[in-house]
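What follows is one structure encoded as structure tokens, with my remarks underneath.
One protein chain omitted, others in place.
Each chain carries a letter (A and B) given by its place in the written order, and its residues are counted from 1.
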Amino acid sequence: MKKVIALLTDFGLDDNYVGIMKGTILSINPNVEIVDITHSIEPGNIRQGAFILMTSVKYFPEDTIFVAVVDPGVGSNRNALCAKAGKFYFVAPDNGILTYTLQNYKNLKIHFFTNEKYQLENPSKTFHGRDIFAPLSAYLAMNIEISELGEETKFSKIVQLPALKCYYDSFGNLIGEVVHIDRFGNIITSLSSNALGINMHNILKQDLKWKFEIGHTKIKNISMTYSDVEEGEFLAYIGSSGFLEFGIRNGNAAKKIGAYIGQLVLAKKVGIFEQFT
Amino acid sequence: MKKVIALLTDFGLDDNYVGIMKGTILSINPNVEIVDITHSIEPGNIRQGAFILMTSVKYFPEDTIFVAVVDPGVGSNRNALCAKAGKFYFVAPDNGILTYTLQNYKNLKIHFFTNEKYQLENPSKTFHGRDIFAPLSAYLAMNIEISELGEETKFSKIVQLPALKCYYDSFGNLIGEVVHIDRFGNIITSLSSNALGINMHNILKQDLKWKFEIGHTKIKNISMTYSDVEEGEFLAYIGSSGFLEFGIRNGNAAKKIGAYIGQLVLAKKVGIFEQFT
Partner (left out) sequence: MKKVIALLTDFGLDDNYVGIMKGTILSINPNVEIVDITHSIEPGNIRQGAFILMTSVKYFPEDTIFVAVVDPGVGSNRNALCAKAGKFYFVAPDNGILTYTLQNYKNLKIHFFTNEKYQLENPSKTFHGRDIFAPLSAYLAMNIEISELGEETKFSKIVQLPALKCYYDSFGNLIGEVVHIDRFGNIITSLSSNALGINMHNILKQDLKWKFEIGHTKIKNISMTYSDVEEGEFLAYIGSSGFLEFGIRNGNAAKKIGAYIGQLVLAKKVGIFEQFT
């Protein structure tokens, strides 16, 4: 069975960079299935890349090799990493892009990648996606041992991103942040259904627990889906990745209120005796 | 032989939605070939999606499974459909997106899709592309029987889009509409070569039958291809899908005249004794 190599980068699709990575992979190992997660991470936005990667992995088949290249430090002395986590492999620069994904795994094996045998010869200093990470992914799909790649390390020793914002302020409000804005203008936040104590498949009894604020916009209810509100109306809901989102039915919420990545989001408890369960 | 699963959505490629659909498909059935038709349907524009799907299908191999997800009603009580039409399968929300394609088939078998066995568990209310339609397409490629999916229905009972505009006004002019504008600024209309009585492979004797109008722009001839007119000149021609198009040689016609989807288009008969053949 072909193994899947799943690519996430900030290279876009307008240049030939992603195509060249695929050519490189197939030149080494034609027996793989390459899937694009996305190549539209904001240039250099490691944190957005880390979030999008984290919300993608569980939908991929066993043995998928994820190649995550958002790499503003390419060619510097930052390290390259390979990790095995549960049933997946990850290949990335050591800049934090794996933080949110790997922190969910107990069964974790991480190695620095220094073995030149599994890279292109004379790698450039500006395109390690092609010269380092694509070749490594192609070789990994050939069942090389991760221990062959370089020195072993551990999660606590690799570069970590700051956690996604999700904490209580002094008034007991839960504070989050905007982590992504999608094509429809839906505003994806860092507040997980877990943190909010919301079971997204059984939401109806819980809809009075929180009020939400983003900028000057306040939303009093949590909805199940867009069509629960009127055309053009704002709604809050637990998105398909399990995080709080804001949207407008048949409209672009982010444009309407000028939302931006990093913007603060507030969840206020309603009433007095609420409990998390 | 691998079956093709062909995807058409309004999800764009900037988010991870399409990548996640592919991961979901390959997790269930790795033995398929996934092809993107396009993911750039205008958000929620079912009609544009229906037109683009209709002009795409015949170029795909036998047994291709088309997944068409432009789905503003996701999570509401709208139904999900699976259809077998000629040599193809279709999977889509019941919102009209299949209208223009299925109406061309006599040999048609349509079922509602309700069998939870062929969906992800606990489907979300906001991403049926991932939770409902991608899994169904993966299972269909494993030769499950369409009758297993849910209750049978028929074309007249599923949601229909209004027909593409193509009618005679009281002055005997043929009225159509702009249905798509492509990357080059070519303006694709709903007037088919059939409706215009034009054989697109033998156009030269027929070029005086019609004059065309869109907005304030009038075109007196029909051309075979861009280079039939001078650089920068406007032309009308039968496009590669068999519909009347307007373009500018080495220019962007839609920008030049501010064309938009839904804009009216007029074909005026020239002379007195013309006949359709």
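As a convention for this text, a contact is a pair of C-beta atoms (placed from the backbone, for glycine too) under 8 Å apart; a residue touches a chain by one contact, two chains touch by 3 or more.
Predicted, not measured: the structure shown is a model, and the values here were computed from it.
Asker: Which of these, B:108, B:161, B:175 or B:224, touches the one chain of the complex that we don't see?
Answerer: Result: among the candidates, B:224 touches the missing chain.
Asker: For the full complex, which residue in B:112, B:155 or B:184 touches the chain that was left out?
Answerer: B:184
Asker: When the complex is taken as a whole, what residues of chain A touch the one chain not shown?
Answerer: Chain A touches the missing chain through residues 10-20, 22-24, 26-27, 30, 34, 43-44, 72-76, 122, 124-127, 130-131.
Asker: State which residues belonging to chain B touch the missing partner chain.
Answerer: Spelled out for chain B, the touching residues are 1-2, 4, 6, 8, 13, 33, 35-40, 52, 55-56, 59-61, 64, 180, 182-184, 200-201, 224-228, 237, 239-240, 249-250, 252.
Simple rule for what comes next: only the chains that are shown with their structure count from here on.
Asker: So, what's the distance in Å between the C-alpha centres of chain B and chain A?
Answerer: 32
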